[in-house]
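Provided herewith is a single structure, encoded as structure tokens, for subsequent inquiry.
What you see is the complex with one protein chain gone and the rest in place.
Up next, chain A:
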């Protein structure tokens, strides 16, 4: 039979004399595995995981501040003045970075002032409504809703990736809804005004500042993460020891264990490539 003598070619237009189910030695020769998988470096991933720690800590700071105000340890006026001062400080940093040219900003000082006045005005005028908003709702429900909203804030926050789940808008809205829930539990209108403005600073302005700082000054990321984590642990330890321990464990898990887990999982990647792949149009 000529079948054994001729070599088999991968063609269909000729009867090569081989049986239909013949498996040549070159079967699956063009199969390639894991061509485009990323390899991660442990310490790089550890440093990058700082964004998650920062957001978690800001959520914890918010809850702790609310608890302080609830327990009358913190006066509303103090919170307003502190958050006003921090806002000013943050704005100065922003202006400094823009003037040095490290970041782009197409908003003038007048734009920012206008936004600030509009926002502060509206919050101040609407805080009487806010303070009595959830009078008929049980406290447990409020706390449950706040928890869910803050978890949503953490999940959908824009940490810098482009995954389909990321939605900065949803994250911000969840955070502000949580702040409205908590603000409505406080005693006076000034308390709720203070809570809402603090929440806006914490969930809307501070992440933007962190992003800009990170882009402009590369070394400040690690510094910021450690600073924020230490401040949060300190504040939480004034409330409850259990919470401090849990928070510390969470931070260790996110920073040290999760990167190791990710790298270990990468060894199980099994991407198959071959001539059957759908072509991607090269521009």
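Just so it is clear, a residue touches a chain if its C-beta (ideal position, glycine included) is under 8 Å from a C-beta of that chain, and two chains touch if they have at least 3 such contacts; residues count from 1.
As a convention for this text, contacts and distances are computed from a predicted model.
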Report task. Given the options "phosphatidylinositol N-acetylglucosaminyltransferase", "CTLH domain-containing protein", "WD repeat domain-containing protein 83-like" or "Electron transfer flavoprotein subunit beta", say which is the protein name UniProt records for the missing chain. Result -> "phosphatidylinositol N-acetylglucosaminyltransferase"
Query raised in the report: Looking at the whole complex, which of A:27, A:143 or A:253 touches the chain that is not displayed?
Result: A:27
Report summary line: Among the options A:85, A:160 or A:274, the absent chain makes contact with A:274
Report summary line: Filtering A:12, A:138, A:219 or A:241 for touch with the omitted chain leaves A:12
Query raised in the report: Since one chain has been left out of the picture, which residues of chain A touch it in the full complex?
Result: 10-14, 20-21, 23, 27-28, 30-31, 271-272, 274-283
